[in-house]
Each structure stands twice: as C-alpha cells, then as structure tokens.
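Here the complex is missing one protein chain, while the rest keep their positions.
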Amino acid sequence: MREYLVKTNNAVEAVIQGLQATSPFPIERVGSHFGVTYRGNSARKAKLLTGGGSGHEPLFLGAVGPGMADGAIAGEIFAAPNPDSILAVTEALQPCEGMIYLYGNYSGDVLNFGFAAEEARAKGIKVEEIRVHDDVASAASDAATERRGIAGDIFVLKCVAAAADRGDSFSDVLGLGEKASAWTRSLGVALRAAASIDTGQPMFELPVGEIEIGMGLHGEMGVQRSTFEPVETLVPRMLDLILADFESTGLSLDRAAVMVNGLGSTTVLELLAVAGHTKITLEKNGIQRPLFRTGQFATSLDMAGFSITLTKLDDELENLLNADAHSFAYSTLRP
Amino acid sequence: MREYLVKTNNAVEAVIQGLQATSPFPIERVGSHFGVTYRGNSARKAKLLTGGGSGHEPLFLGAVGPGMADGAIAGEIFAAPNPDSILAVTEALQPCEGMIYLYGNYSGDVLNFGFAAEEARAKGIKVEEIRVHDDVASAASDAATERRGIAGDIFVLKCVAAAADRGDSFSDVLGLGEKASAWTRSLGVALRAAASIDTGQPMFELPVGEIEIGMGLHGEMGVQRSTFEPVETLVPRMLDLILADFESTGLSLDRAAVMVNGLGSTTVLELLAVAGHTKITLEKNGIQRPLFRTGQFATSLDMAGFSITLTKLDDELENLLNADAHSFAYSTLRP
Amino acid sequence: MEKNLESLNPSQVKDLLAKTLSSWIAERDRLNELDRALGDGDHGTTISRGAQAAIDSLQTGNFSSVNQVFAAVGRAMMTSMGGASGMLFGLFFRSAEKIPVSEVLDLGTLNALFDRGLEDLRARTKAQPGDKTMFDALIPALTSLRESQGDLIAALDQAASSATEGAQKSAELIPKFGRAKTLGERARGTPDPGATSVAIFFTGLAANAKALSPQS
Partner (left out) sequence: MEKNLESLNPSQVKDLLAKTLSSWIAERDRLNELDRALGDGDHGTTISRGAQAAIDSLQTGNFSSVNQVFAAVGRAMMTSMGGASGMLFGLFFRSAEKIPVSEVLDLGTLNALFDRGLEDLRARTKAQPGDKTMFDALIPALTSLRESQGDLIAALDQAASSATEGAQKSAELIPKFGRAKTLGERARGTPDPGATSVAIFFTGLAANAKALSPQS
C-alpha cells in the first residue's frame, strides 16, 4: 500500500504546473490539453513532437526545450494521449515544413498518433512518425520493429532534435532518426511492481525476492523471471542479452552512449552501482563509452528496477548527442 | 521488505565506481578511503571539502566537480566519515591556502570533521568549517545553529564554490558561506520510512496513512505527525513554516532560490506536483523565484517524501548560484 | 403480454446507451483486476473514465439522429480515455458518423452501424479472433447480431451471450496484441479485459433494451 501525493484525476495537471514552475525557459501549455510547447528551436525544418502515457516522468512532457522536443503530449497515467490532443499540439506548432511524431512503440500510441497523423495530413500538415523500439526483451531481433520503446526514446529524440537544429532537411532528420532508433537497444529489470496511483496496490504480481528481466515500462512481462540477484551478476547478464542482440543483427559495437535509468524507487545509490558494473562489463567487451548518463529519465511510477540503454555511436551520432540541449528530462553535460 | 541491489559492505565502493563510470570529468579516488577529488578548480584560494554519511546519494561524493566541491568524503550508510579518511582527502588536496569543510550539522559529522580539522591544523593545514543547518524542524529559530543540515547543503556549497572560483580570499569565501548558510531554510516530510539496506525492514515506524513533517534525512523525528495529506494543502503548510521562520529571524524574503528535493522513492510525477504548488504559494507571498530546481539531490535511501529548500537571494547569491557548475549531484542549467 | 421492440428514437437510444455505459463504471474493479494480470492494471479505470465522459456528453447533447448519439459516445470515449482501448472503443462508436443518417434505431441500423465500426477498427489493428483482444468478444457478438432473425431484443440477447462466451473463451488464448503480447503461456487462464468490456456492453445493451420494451 502506497499513497501518492496526487490522484489520477489531477496528476497530469500537476505535472504541467510543476514543469512550468521549475523550467528556466518558457513552456507553453496548449489549451486545456495535456500538451506543451517550447518555441525557441527556430532553425528547424522538421519540428519534433513526442508523447505517451503519463507515469513516466520526466518523460514525456519534460522533454521539451532547447535542443530537445518542440512539443510534447501526455495521456492519462499509462494511457497513450488521445488524437484530438495530439492534433492540438501539432497545430500549435504550425507553420513548419513538417512534423515528426516520435514515441515509444505501444499499441495505444501507435493507434492514437497514427490517427492524429492522418487527421493532420487531412489538414495539409506533413507528418511522419518514428516509433522507438529499443526494448530487446519484447520481441525477437528479427521482429525488432515490434518491440516496445523504453528509455531509448531519449537518446533517439536527442539525436533527431540535434539533427533538426543543424538545419537538416525534413527527410534527412527523419532518416537520422531511423538510424538512431535502429542503433538503440535497452533492457529493463523490475524488482518490485509500481503501486497503482488509484488504489495504492501493486500493479502486477512480483513476489518479494523475485525479479523480472525485460519488464516493460508499464509492467508488461519480460523474458526471464528469476530470484533476486545482486548487481555484480545481474548487470553482466543483462548486458550480455543486449550485446548479443546487437551482434545478431550485424551491428558491431565498439563505441556506445550509455544510459542507466531508474524506474522510480530504485535509489541513486543503486543506480550508481549499476553504472559501475555496466562500465566494467563494457570495458571487458572493448566498448568505448564517451557518453554515460545515470539517473531517472523514463520511469514507471514507483516501480523498483532499472534499465540500461546502449546507442551505438559513430562520429555523427556522438556529435549529435553532445550538442547542447536542455530540458527537464535530459540536458547535455559539458565536461 | 525491500531488497537492495547492493549490501552494506559494498554500497559505498559501488557508489565510487559508479561515479567514476558516469562522470564526464575525471574523479580521483583517494587511496582506499571513501573519498574522491576533482582537481580542475585551479583558481581557488580556498578549497572545498564536503562529506557525510552514505545513503544520501547523489550527495556527498557526487558533489565534486567543476564549480562544485574539490573533495568529498563519505562514511558508511548513515554514519559520518571517520577522521582518518577526512584527513586523507584533506592531504590529497594540498597545497592550498586553506580548506573549508562544509557539511550538514549532525553530531557524528561535527565530531569527526572537528577531530580531523584539529589533526589537519596540527599538520599545518588551515581548516575552517561551515556547518549547514537549514532544517527548520530540528530546533527553534533562536537556536538555529543547532539545526540539522538537509538539502540546503547544496545551495550553500554551490555559493561557496562559486565564490572560491571568482578568486575570493579564504576569509571572504568563508564569510560568504556563512551568509548563504544563514539565508537557507528547508523543511522535509516523510511519507514512508526508508528500508534498511541491511535488513530490508523499515528504519522507523510510520504507519501507512501517516506522515511526519520535519523528518530528518535519517528518519530523525520531526515536528508534526499527521494523517496523509495531498500536495494542495501539504505544500502550503510546509512553506508557511519555512516562511514564518525567515520572518521570525528578521530576514525579509522577496526573492529565493527554490529546491524541491525527492527523498528516494517519491516519484518525479509527485515532485513536479510539489513544485507546482510551491510556485503557487510563493507567488501568493510575492516571492520571486529566479532559480527553481526539482529532482533528487539529497536522499535518504528509499524513503518516500520530499523537502523544500529556500535560499534568500540578493544579487550576489543569485549570481553565484547561476555560475557554471557541473557535478553528478547538481549542475547549473542555462535557459 | 410482451410487445416486440422494433425500433428506438434518438432519445431512447440516448437513455439506452447511458444506462449501458454505466455498467462499465460498475465493473471497474473487476476489469482492472483482469488487466493487472495481463497488462498494466488500468483497463477498468480507463473505460470507466470513457463511460463517464460519454454519459456526460449524452446528457448535455441534443440529438436528432441515432448516428449522432453513437458518435457522441465514440468521441467522448476516444478523447477521454486515450490508450489502445480509447481509440478502439471510441472509433467503434464514432464510425456511426460515416453511415447514412437514421432517425430510428432498428436491427438493420444497428448492424450497419456496428459493421462500419468493425471495418474501421480492422483498418487500424491487425488483431484477429483468437489473438486475445476485444475482437474475441466483438466479432461473435456482431456475427450473432447480423444473423439474428428475431426482433431487436432477441438479437441483442443473442449478441450478449455470444460476446460473453467469446470473452470467457479468451481466457485460454495466448495474446498477440497490446501490452499482454509478451506474456505467452503466463496469460492463460485470464480473460482479456477488452473482450470482457465488450461482453459487459452487450449484456447491458440487451438488459436495458428489455427494460425499454413496452411491456404489459
């Protein structure tokens, strides 16, 4: 049993108010929709709209900002946004050469963004979609585009945004996004179910002492249920699965951007432990790590657990990831 | 019952490894101590060493970096660091004109840092101490220097570091630190006890549905136990206590740096809700908020709850807080 | 003696739907429980939110055609629910806008309306009967409705039992779509929440239509 400081009926409102309160740059709300825009990325030919269900804070609304998304749209907790709201944010970002909808690959999101994209096109707005599908646990590598999107959303979004900022054409930005998406793989593990914001009860069954490798961001089942395991063996086991997946798809990995992401109530202490063991394992595999981020980027309410994301880097993606960016969800750090 | 990915016997090691893995700038470990240094802040006359017990990640080890601390030293979980280790980091940072030990005001820290300071002085090293005492719940305002230090550590440290970076003399840096400390007030609330990393059991009794306003960072008792309350009323109640404390000490508050800090397993969603209501209440009180940060800066393992910190600003403190800084625990954001 | 119910006017349809939608609200916890085993535990919350929004929109709306009544329900659900089910249930009802306007609801109109709804859903998801989705209840229900020879009440009764049977049978299926799709064998034993919602809908529709029916 867990009480939340907000209830289902005011949670998303509260997120928007909070973002506006804490943001050093202006974030505009779109009507009464759960949508926001940042208007400062003026050099872009392609504008970027991201979104998804709530409960994943700082995603998705927190991803707008300089060098990041131009617009974001949230649904209720763990529910994709509705098409009217997606369309409203789309229209608020006009005029532009074209819009890219970037979101995690879930039934609900595909249905709603897809519907909104059609309605936008009917209004003469050019829209293309990038569906992030980084979760290696959710489908075999020969069906990679059916995978779910998890924390990989952020690196892909960051690359796309930076490509748009350097003035790339709409189709170049889109192509870059497909590349970044194809080069991004993640795997998560759940240590304890999130508590429902409605009832305070666990949202799925995961007995104490068991873990689920490959658990999705909403508690979707993963690939392996096993007994509790400390970081020393858990992290190498997870990375092996990710590395094997790169290999099986013919992507040789010698340099990667790394994200260690907390799912909600895993402590920063533990995330650092995961980071340390991730470094050791990648080092053993001869993989360079010029960009390594540890924190809470894509959560699942108060689920305990974490995910590890690797984006294969070439010089282009490394430069794009290093380009300046600021948002509540993700900012570039300068050494 | 909660299992941690690390155990007491490897937790702090894991934190150090993780920091080194994820840091974009070099962090050096000091011998086999739980201590680290960053050597890049070369313009400083006063060097800055911070520290305290572990379990508060990203503090304290995560506070080293450009524009932040030069050295940090951790103890075991919820135990102040020992004097040998404090001294070892002190010596690793020599030569310098003088050292400032900056830490939260707890018996254990006062005893150990105080002892180390004496030993350092005996070796000819100049050392002064700044004990942050921002927690208004922990003593009356006429005994403010007896208060505990909580998340306020970070704003005070940031100001001191920036003063050192602009080349201030040792005594000016120290004076600035005293001012920043005197102008910083916080209040926390616990919604659920942290689980012991040893036993997995709650570290103190807090029945479901009750909250404790003024709970310290280790579960020290606060000022008011009451039934669960949503943000809408809880945040104004907490801010009223903080604002009354500023007033009672004759500090008029028209401009403040604000930090909304998660204690461990309070979700980012909830922290944003706290941020939103903090803004509303401060606005009602006519208080400007040029700097407003929301996140996890000073935690208490996986305790659920949050703290709100206000630092009264004048132009000097505002400039110091806005100066560039990077560390795992805190970085300056540019709009 | 019972008189057969042959058709309803928009205002009757509005009452019929409002009553029927409220059973989703009543079944909220059970639907959440099913989704807790197969998905993210919110199907009951989501569909009740949709039902409430639809009821609100029925209460404030003025409807001159049956199509408008169904479309109002669909729009309200699509907008208020979001998620997979918001789009699917929403579209199913909202498609009523796309068929010829009718001022009465009889079995023929109902079939035309639901068939168009199904067609629009099929354009958006590749799920087939057997894939453990709402289709496992919806398709049998629509088939019954289409093949029924009796009056509206009898046809709805038939549809309700087909939907209920379909939802029950979905328990034994392995999911191929939606959040449940990675569960595999672990999904056996629990009926699909979406299919269960379809069964609840048709069961309510039949029962409430009976209550409307001019009885002795």
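Order of writing sets the chain letters: A, B and C. Residues in each chain are counted from 1.
Rule of thumb we're sticking to: a contact is a pair of C-beta atoms (placed from the backbone, for glycine too) under 8 Å apart; a residue touches a chain by one contact, two chains touch by 3 or more.
Not measured: the values here are computed from a predicted model.
Q: Given that one chain is not shown, what are the shown chains it touches?
A: B
Q: Write down which of B:219, B:262 or B:276 is the residue touching the left-out chain.
A: Considering all chains, including the one not shown, the answer is B:219.
Q: With respect to the chain omitted from the figure, which of B:35, B:53 or B:295 is a touching residue?
A: Within the whole complex, the residue contacting the unshown chain is B:53.
Q: Hey, which of B:61, B:77 or B:127 is the one touching the hidden chain?
A: Going through B:61, B:77 or B:127 one by one, B:77 is the residue touching the chain not shown.
Q: Would you mind spotting which of B:4, B:60, B:106 or B:170 touches the chain that isn't drawn?
A: B:106
Q: Of B:190, B:203, B:259 or B:282, which one is in contact with the hidden chain?
A: Among B:190, B:203, B:259 or B:282, only B:203 touches the chain that is not shown.
Q: Going by the touch rule given at the top, which residues of chain B touch the chain that is not shown?
A: 8, 53, 75-85, 106-108, 111-112, 114-115, 137-139, 196, 198-199, 203-205, 214, 216, 218-223
Operating definition for what follows: only the chains that are shown with their structure count from here on.
Q: Can you check how far apart chain B and chain C are, centre to centre, with Cα atoms defining each centre and the answer in Å?
A: 55
Q: How many angstrom lie between the CA centroids of chain A and chain B, rounded to a whole number?
A: Centre separation, chain A to chain B: 29 Å.
Q: Of all residues in chain C, which are in touch with two or more distinct other chains?
A: Residues of chain C touching two or more partner chains: there are none.
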